[in-house]
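The structure under discussion appears below in the form of C-alpha cells.
Yeah, one chain of the complex is gone here, protein chain that is, but the others are all in their spots.
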Amino acid sequence: MGAYIVRRLISVIPTLIGVTIVVFLVMRLLPGDVAGMILAGDGESGSSGNMEARETLREQLGLNLPLHEQYFTWIGGLLQGDAGLSLWSGRPVLDEIGRRIPLTIELALLSIAIAMGIGLPAGMIAALKQDSWVDYALRGLSIGGLAMPPFWLGTLLMLFMVVWFNWTPPLGFVPFFTNPWMNLQQVIWPALVLGYATAAVIARMTRSTMLEVLREDYVRTARAKGLPTTTLVITHTLRNAMLPILTLAAIEFGFMLNGTVIMETIFTLPGIGRYLIDAILHRDYPVVQAIILMMAVSFVLVNLLVDLLYGVLDPRIRY
Amino acid sequence: MTDATASHSDAESRLTRTVRAIFTFALRKPLGAAGLVIIAIFGVLAIGAPWLAPLDPFQINPGALLAPPSPQYWLGTDEFGRDIMSRIIWGARVSMFVGLMAVAIGSTLGAVLGLVGGYLGGVVDDIIQRIVEVLLAFPMLVLALAMVAALGSSTWNVIMALAVVLAPNAARVVRSSVLTIRERPFVEAARNMGLSDRRILFRHILPNCVAPFIITATAGIGTTILSEASLSFLGLGTPPPTPSWGAMLSNNMHSYMVEAPWMALAPGIALTLVVFGFNFLGDALRDVLDPKLRAG
Partner (left out) sequence: MNAIDKAQPPILDVRDLEVHFRTREGLVRAVNRVSFSLRRGETLGLVGESGSGKSVTSLALMGLVPNPPGVIAGGSVMFDGVDLLKLPKKRMRNIRGNRMAMIFQDPMTSLNPTLTIGRQLTEVVRHHKGLNRHAAQERAIELLDLVGIPSPARRLGDYPHHLSGGMRQRVMIAIGLACDPEVLIADESTTALDVTIQADILGLFASIRERLGTALILITHDMGVVAGVADRVAVMYGGRIVEQAPVHELFARPRMPYTMGLLRSIPRLDEAEGHRLTPIRGTPPNLARLGEACAFAPRCDFFAAGVCDRVVPPLRPVAPEHRAACLFDVTLDTTVGAMRPAEGGAP
C-alpha cells in the first residue's frame, strides 16, 4: 500500500512540471509588447509611453532575459514563496491571493456540501425506484441543472431577490469569522446555484452507476441470500458504485473552480475567481499566472487524492 | 465480430440503411428526436439569420430603449434600443458556429492524437499522454480564459481556445478504444496477413472507434456552447457588437435588467434549450450506440 502511494506521488511530478510550463508559455504568448500595454493602462494599445519608460519596465519585469531564464527565475521564486508583485496594486501577489482565498474556499466547500447532499441521495433514490414517477421527476430536475447555465441561474436568482424582496447586495463583504450570519447570507446564494448545477451532474452519475451495479451478478447473489434492501444497497452496491462517483467528485472540483469564477462575478464577492477576471482585464500578468497555476495544481492534487482513495476502496487495485 | 466485414458492404444499401435507422431512432427514442428537432430549429435560425430576423440586430433605436415586448419588438429592446428577438436569432449563429466548430476541431485533433498514440505506443504514446494529462490538469473554463486572455478576444480565438480544451478528452477516449481494439484477434490477423499499419489503422481500427468518439463529441457540444456563453458573459468571449447570448446576460446588464426583466429571460432560455437539445441527442446516441459496444 505504501509503495502504491509513493508511485502515484512520483508520477504526478512530471504533470506538475508540465503545468508550470504551460502556464508560463501561455502568458508569454501575449501578442504585442507587454510593457507597452501596461504603461498605456488597461491594455488599450495606442500611445504607450516613451521608449525609455518602456525599457525600464521591461528590465524590471525581466522580459529581456532569454525565455528559459525567465522560466527558472519564476519557478525559483515560487519555490521560495515569492510570486512577484501585482502590477496593478504593487503588493506581493501571494498576499493579494491570500486575502481572497478564504472566501473562495468557503464558497467551494459550501457548494460541494450542497451538491453531494442533494445529488447523492437523489441519484440513489432514482436508481432504486427506476422508471417510477420519482425517477422521472428527479431526472427532470437534474437535466435542468445541467442545461441551465449557472451564470443565468445566478443572475435570475439575483434579479429575483432584488425585484421581489428588495434585497440589495451587501456592499462590503463580511468575512466568516467576523459575523457568520451575515457572511452566510452573502455566500449561500451563489453556493446554492453552484451546488444545484453540480448536484445535477452528481445525481445523474450516481443514478447510472447504481443502475449498473444493481445489475451485477454479485448483487443478484446478495439478493438470493435474502438480505434486506438497505444492507444490499449500502454494503454491496454503494461500495462498488463509490469508485466512479469519486472520480466524478474530482471532476466536479474542477467544475467548482470554473464556477467560483462566475459566481463571484455575479454576486460581487471578493474571491480568487473574480480576482482572476479583474487581473485579466487589467493585464496583471503575475497575478493571472499565479492564480491559474494554483488552480491547476490544486486540481492535480485533488485527482491524486482520489486515485489514492481508489486504492483504499478497491482492493483489486492495490496489488 | 464487428465491423471488419461491414466496411465492405456497398454504399447504396448503407445510405438506405442509415435513413431507415434515423426513422427507427426517432420512434424509439422520442427524447433524442426532440433534441434533434430543437437543434434543427436553432440551426435553421442560425443559418437563416439575415433573412429570418425581423429587424436589424445592430440597429440602435434611441426612441425605444428598454421597451417591453410588443408587436413591433417581439421580445422587447435592450439598453440601446436594439431588438432583442433579432439579437437572439443572430446569437444562435454565434453559439452554434462556435460550439460546432470548436468541437469539430478539438475532437478531431484529439482523436488523431489518440489514434496515433494508441496505435504506435512507446515513446510517442508517452509524450502524447503527458501532454493530455497536463492539459486536463486545468479546469476547462480557466484554461479557456487563460488562452483568450493571452490571444486576445476574437471569435476564432475563442474557438481555438475551446478546441484546445476539448482535445484531451477526445484523445483519451479514442486512445482507450484503440488500445482495446488493438488486442483483438482480427487485428492480429490483419497484421499477419501483411497489411500495412496505415491500412489497419484506417480500415479496421478506426471504424470501431467511431461510436465512443461520437458519444464524446456530442456530449461536448453542450458544454462548449455553455463555455462560450460563459466567456462572453465575463466579457472575454465574442467581442461586441456581435450578439452573443452570454454577453446579453452579462453583469453590466444587471442594472438594466431590474428595470427590464425580459432582457434576462430570452438569452437564458435560448441557451438552455440548445443545451437541452444537444444533451438529449447525445444521451439518445449513447443509448443506441453503447449496447453495441458492449456486445462487441
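A and B label the chains in the order they appear, each numbered from 1.
Quick note on the criterion: a contact is a pair of C-beta atoms (placed from the backbone, for glycine too) under 8 Å apart; a residue touches a chain by one contact, two chains touch by 3 or more.
Worth saying up front: this structure is predicted, and the values here are computed from it rather than measured.
Visitor: Which shown chains does the hidden chain touch?
Guide: If we consider the entire complex, the absent chain touches A.
Visitor: So one chain is hidden, and I want to know which residue out of A:Arg207, A:His236 or A:Arg283 touches that hidden chain in the complete assembly.
Guide: A:His236
Visitor: Which is it among A:Gly2, A:Pro66 or A:Gly226 that touches the chain not included here?
Guide: Looking across A:Gly2, A:Pro66 or A:Gly226, the contact with the absent chain belongs to A:Gly226.
Visitor: In the whole complex, what residues of subunit A lie against the chain that is missing from view?
Guide: Within subunit A, the residues that touch the unshown chain are 131, 216-218, 220-228, 231, 235-236, 239-240, 313-316.
Following the convention adopted for this analysis, only the chains that are shown with their structure count from here on.
Visitor: Could you pull out which subunit A residues touch subunit B in their complex?
Guide: Going by the criterion above, the answer is residues 14-15, 18-19, 21-23, 26-27, 29-31, 143-144, 146-149, 151-152, 155-156, 158-159, 162-163, 254-255, 257-258, 261-262, 265-266, 276-277, 280-281, 288, 292, 295-297, 299-300, 303.
Visitor: In the complex formed with subunit A, which residues of subunit B make contact?
Guide: On the subunit B side, the touching residues are 130-131, 133-135, 137-142, 145-147, 149-152, 222, 226, 229-230, 233-236, 246, 249, 251, 254, 257-258, 261, 264, 267-268, 271-273, 275-276, 279.
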